[in-house]
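Every protein chain but one is kept in place in this view of the complex.
The letters A, B and C name the chains in turn, as written, and every chain counts its residues from 1.
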Amino acid sequence: MRFSVASDLNYEVKKPSVFVLNVEAAALRRQRVLTESLNLTPALAVDRYVEGESGTRLVRVSVEPGPFSVSYRGDIELNMLDSDPGAVAETPVAELPLDIVHYLNPSRYCESDLLARFANREFGGLPPGHSRVTQICNWIYENVDYVAGSSDAETSAYDTMVLRAGVCRDFAHLGIAFCRALTIPARFASCYAWQLDPPDFHAVFEAYLDGEWYLFDATRQAALQGLVRIGVGRDAADAAFATIHGEIEFKGMTISIAPTEPTIAEAPTVRAVGIN
Amino acid sequence: MRFSVASDLNYEVKKPSVFVLNVEAAALRRQRVLTESLNLTPALAVDRYVEGESGTRLVRVSVEPGPFSVSYRGDIELNMLDSDPGAVAETPVAELPLDIVHYLNPSRYCESDLLARFANREFGGLPPGHSRVTQICNWIYENVDYVAGSSDAETSAYDTMVLRAGVCRDFAHLGIAFCRALTIPARFASCYAWQLDPPDFHAVFEAYLDGEWYLFDATRQAALQGLVRIGVGRDAADAAFATIHGEIEFKGMTISIAPTEPTIAEAPTVRAVGIN
Amino acid sequence: MRFSVASDLNYEVKKPSVFVLNVEAAALRRQRVLTESLNLTPALAVDRYVEGESGTRLVRVSVEPGPFSVSYRGDIELNMLDSDPGAVAETPVAELPLDIVHYLNPSRYCESDLLARFANREFGGLPPGHSRVTQICNWIYENVDYVAGSSDAETSAYDTMVLRAGVCRDFAHLGIAFCRALTIPARFASCYAWQLDPPDFHAVFEAYLDGEWYLFDATRQAALQGLVRIGVGRDAADAAFATIHGEIEFKGMTISIAPTEPTIAEAPTVRAVGIN
Partner (left out) sequence: MRFSVASDLNYEVKKPSVFVLNVEAAALRRQRVLTESLNLTPALAVDRYVEGESGTRLVRVSVEPGPFSVSYRGDIELNMLDSDPGAVAETPVAELPLDIVHYLNPSRYCESDLLARFANREFGGLPPGHSRVTQICNWIYENVDYVAGSSDAETSAYDTMVLRAGVCRDFAHLGIAFCRALTIPARFASCYAWQLDPPDFHAVFEAYLDGEWYLFDATRQAALQGLVRIGVGRDAADAAFATIHGEIEFKGMTISIAPTEPTIAEAPTVRAVGIN
């Protein structure tokens, strides 16, 4: 399945600033970047870095005061792993790759240590596997209200557990925290999300099951098969589309994603979808 | 029903200290103090204060360095209001006495403002009345583990909502917070508690329904009909058995309560019990 | 000194709602209400309550859907206690009136228990008395930025201690918490505030010293001699100008205060000002 994605970010830079951008589609085995362009206005030299394991791509640029815009276009082919959920087991901690066990640790927005008792009470007795993480997503969907503006950059899973309202990043943080509490490695993923309305950067999470990173979206707002992944990290602290050191005014952005193979009627939703 | 209660507190005072004690049974219409004694060793002059509405009795004493002990004995007659739970309605906010509406406000350990969405999701649709508060207690009993040592003096209802473990004060705080969020005035009560094992000061909560303060104990550890109330307040911050300004070492305490009319076989539990 | 105060609150009531209003000037020995009027539109019957100790006045009214406005006008004479700060001592805890010792307890927004170590490190060694509370105000003024919009209804003194930004209620909460940690009873006060720019309800705090409640404003935004007190409580949870049970839309408000004896040139600021 192919998608055309685009993002345009506009800033007024007030003082010399360093931007670390993360808007390009990740380069993954199951996510091929067919063509792409990143245009900065003014045109400026950049530093680049690709995180090996996850394919997350960072672009750094130093910008002088004045208008600054970032424009990304990409044609992306997804060949996602499409598994029978019932056949996707959890990986015992004794068999997890040791380079990803840090995804079991609590992080800034995912206090899995503090949610452990609840997670084990609520989900500990469920059959392990992909379906258990789906049950976690169901719980979040049923127990947390999706309310734009109900949370902010300080809100963590601990808070959402009490406040019971949030947006996509909060839903992802809670899912991650529950998974880690159950000894399932989990991480935050930013993406271009087909069918998300209104269009925006979206946040979902990935759980490591049976040797793969599988995608989960507790908000049910976008099709898993239409997620073009940008960056991953422990939580939202690691996956900002722009981290800015300096002083700027954000002037707005537009995001879009559209399938370029129009024969795709609709996204099936009962499959386990892996991306890496 | 009559009870004999006793408490003995022992301290080693290191520097001149002021104690504000709250160990005497409250003087209430439905809780008569037949006889009582408060002995301090050394014998010291005290200041006394009885809070009018609640009958909470404070004793203040200034103590020089050295051993200090407090010994209280009381014979108490309870003639509690014994109502049919199904007949106890909630009082509409338009009819609440205005001198108790502050018991709707959030307090140090009962962040009813932050638990409002959950409380309304979970309990908002239940039929109002005494049974709704009983349902709140049931929820707490079923969803929070009673674990000695799992909380401390900083733990609030917000925390307990996530951590899902606590002791009697945490159970009371959560009940209070849920009630307030539902516009039911609620307050914290310390008491001597018949059948509590091991014997200790106990914490329960009171909800204002139908013109009375009714008792609730989400821990199910003591009989409501055997609660001899000591102090009430917004939460545990107001109902310490001893608030000490100075420097002391706590050497231990013993608490006891026993019925003095041996014909009482066991406590019935299906009644609505009001105390004031 | 005389002031004319006014407040106009406008609402669109969506569903039948109960308002508990607290906009009238408190009736105090040192704050005489010469004339006043409270007009509700539509005109509706109200319940009234005056809290004895503090003079806080509550008005309750049930309102049907539709426009609803509250208009208060008052002519107030202040004869505030005007003391030499150097002569105002702290009251030892052994001598505090026992009916106000609860103002030493932590509350929803003033976690004096958690700020105790800092308060004692920073202010514990200062000479006790009015000047120590002034030093607390100075510390807040110098260490916390006044930034409109930097805090919200959930922000507590604990948060402000870290975030170092806030508005008048946050400044008051931090002052209260520090005082309580030092065994100085302290409470929150809402008021009409002369010279506050732009005009709004203001929040300050009161500390109990030498048998009186003295006013303190760590924001330095208004003259203490020009504070017409409305309500007091443990913190902002107790002193809302309107607590609304129901569903409304707030349409805005206007607040004003002006001296009516034009001979007053400017407010002196080096005096200890008591209000009760």
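Rule of thumb we're sticking to: a contact is a pair of C-beta atoms (placed from the backbone, for glycine too) under 8 Å apart; a residue touches a chain by one contact, two chains touch by 3 or more.
Since this is a predicted model, take the numbers as computed values, not measurements.
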Omitted chain's touching partners, listed by label: A, C
Contact partner of the left-out chain, one of A:E24, A:E90, A:E111 or A:D159: A:E111
Contact residue for the chain not shown (choose from C:L115, C:C179 or C:A218): C:L115
Contact residue for the chain not shown (choose from A:L34, A:V93 or A:A148): A:V93
In chain C, positions touching the absent partner: 114-115, 117-118, 121, 143, 145, 158, 161-165
Where the unshown chain meets chain A, residue by residue: 18, 20, 47-49, 51, 58, 60, 62, 92-94, 98-99, 101-102, 104-108, 111, 113-114, 153-154, 183, 233-234, 237-238, 243, 245
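Everything below uses one rule, namely that only the chains that are shown with their structure count from here on.
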Graph class of chain-chain contacts, one of line, ring, star, complete, other: line
Distance between chain centroids, defined by C-alpha means - chain A, chain B (Å): 47
Approximate Å spacing (C-alpha centroids) for the pair chain A, chain C: 45
Chain centre separation in whole Å, for chain C relative to chain B (CA means): 30
Where chain B touches two or more other chains, by residue: 114
